[in-house]
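Note that one protein chain is taken out, while the other chains of the complex remain in position.
And then subunit A:
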Amino acid sequence: MYSKLAFRNVMRSAKDYLVYMFTMAVVTALMYAFSSLFFDKEFTGLFEIAQMMQMMTGMATFFIVLIVAWLINYMVRFMLEKRSSEFGIYMLLGMKKKAIARLYMRENVLLGIFAFLAGVPAGILLQQVLMAVLGNMVHVEYRFHPTLNKYTFLVTLLFYAGCYLLALFRCKRKFKKMNIHDLMDAKRQNEEIKESNEGIKRLLFPVSIAVIVAIWTVFPGLSSVGAACIFLIALVLVIYLFYIGLSAWVMCYIRKKKKGIYRGQNLFLLRQFSSKVRTMQFTMGTLTALFTIALMGSSVAMMFSDYENKVLDTKWPFDVLIYSSDAEDEFQDDLEILNKDVEIADSYIYRIYTNQTNQANVWMYTHLQAFGNMYLDSDGRPNMKKIEKALKTDGTYCTYDTYMGLSDYNYLRKMLGYKEITLTDRQYAIQIKARLSSETDEMPEGLEVTDAGGNEELTCAGIYTEPFSQDGHNGGDYILIVPDSVIQTMKPYYSEMAVDLKGKAPAGLMKKLDDLVPEEEQDFAGHADLSLEGNSCSGSDNMVSYNATNLVRDNVIPEVKYMLASLIVPAFYMGLVFLCAALTVLSVQQLSDSAKYKFRYDVLAKIGLERSEINYLIARQLTAYYLCPALFAMIISGSVMIRVSRIFIMATGVHTSVLQYFGISVLLFFGIYMIYFMATYVGFKRNIEGKK
């Protein structure tokens, strides 16, 4: 009998809480699709860093389980409140509390199972899409073959059930404390509006805005972990206090009978809004936090995917480029491997030279935006002690400046298909990363490069910014090109071999080259890294740096893309789930309150509002209610993300406006937002008009 009752109740709840069901199904689908990354065999075998994707997805899943558990818990409590009079009647009829609790739990589990069953098929499709996107990213062809993977299914079920367990954990206790009168009375309780200390609370509104502005100005200066923690705590506090302040502020506005309330239905709207915010201030704060995280997550994902599309292809211009710290290396072992595996069109072994000075390095440390004032004394002069220490230890630049002979340079340019350059005996040139070109116009004035005799100063013939593999191979960030006569007076510093291949490099070629280094010297991904000491460096790229001795372009790009994907994918995943969870709460809140609103709108209709005016009023009410947390979250995440994007652009040299990443995220965000908003609006209107 009870199961029949439970089933019938579920069918009814499913209609009332369709949005909730929909979200749970979406969550299941997302969980299924992303959990499949744990068991995917297509990509795991390809890269040694595949665990990174799994680790990041795992981490994202952890937070997602927490949030989904919160959502379920919220909904369970919410439905309990809404249906309390119904439960009161059950008790009045003589049903035991335990039986009611069990009935309610059964209903919730049934609801969950329905959503789960609907979500899994969607998840299978979504998983295929995800795999196809990933495959496209790493240049692996992916065949479409939707199947139900039993491990993925089990893990999804595990996560999903985990959410439910977490959520329903404390719910039984709630039932124990209930009595019939409270249950039947519960609905009336939250109607009351208590106004107290509004005058003081109102101050929280400007205060929280001031704090946000303060955070905005202080944020760039945050360097320590402690400061960042304080920043985060302040931010969370501000988010919650903001709503207390906002509702109090609106109430005071109404109480003072300011002009605005005498226009049309403003009075009704403002009261409606402030009392709703008032009773839900904590939920609103949480929603804002979720929106903020969702927006930031998707902005970060945007950043890296933009980086992937724009920068990676120019980062490694040579098919194969191999570093050796031995200044006389002839690369016999490497050539042997290459000859065996690939057809070489052209290979060129050359040396990077040094004259054992570091004027260019000093110039870089003291002039690049990335370093700021770090290496300057208070009087603006270079802090040589600090710079020399950095040159020996931090690995951004080699200990001494790096030079290249003109003929080597021109040979390499020819290999890459660039025009050769000419220099007279009295000239030198600078080859630098395109990212830094805007900052280095004045570099020649800071340098003194002399001719072979060491007497005459050379003039700079030009600064070249074509992609030239300057992450420690052809210098770090820069290399100075001098006539061959000058280079002969310098000392070889380290060796490089550039190779042009016929056709594509096979997967795993780089690994074979790396394996020439003993295994204990390889890094976690099985690569031979640059040591970053003495004659090896990495350049100043610090968002995505890849300092390996052996670079095989066709192997590196997919690997780095996969690595970036392991940031992008979980960030999107988290953003999506957080967004859906928050939107569900918003829309269910409004929809289930529509009975209360129906009464209010009926009254308005009786005192003479037209149907069209009421529809407009509903739209305004929902918009205000929906926009409030969204706008607030946008301001917070926007102010942070614009700053972060600026740093990101500076560090990576991507040519985009700072607003782009955040802008696209906001667009995406509002796309999903609109779906929920429209669903709510339609449902809300139907509830208000329908049951007349």
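The rule is simple: a residue touches a chain if its C-beta (ideal position, glycine included) is under 8 Å from a C-beta of that chain, and two chains touch if they have at least 3 such contacts; residues count from 1.
By definition in this document, contacts and distances are computed from a predicted model.
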**Name of the absent chain as recorded in UniProt (options "Putative ABC transport system ATP-binding protein", "RsbT antagonist protein RsbS", "SigE family RNA polymerase sigma factor" or "NADH-quinone oxidoreductase subunit K")** = "Putative ABC transport system ATP-binding protein"
**Request:** Using the definition of touch stated at the top, determine which of A:211, A:434, A:516 or A:605 touches the missing chain.
**Result:** A:605
**Fill in**
Filtering A:259, A:340, A:381 or A:419 for touch with the omitted chain leaves A:259
**Message:** I'm checking contacts with the chain that's been left out. Which of A:106, A:174, A:271 or A:598 qualifies?
**Reply:** A:271
**Asked** Of the residues in subunit A, which ones touch the absent chain?
**Response** 191-193, 254-255, 257, 259, 261-268, 271-272, 275, 599-600, 602-612
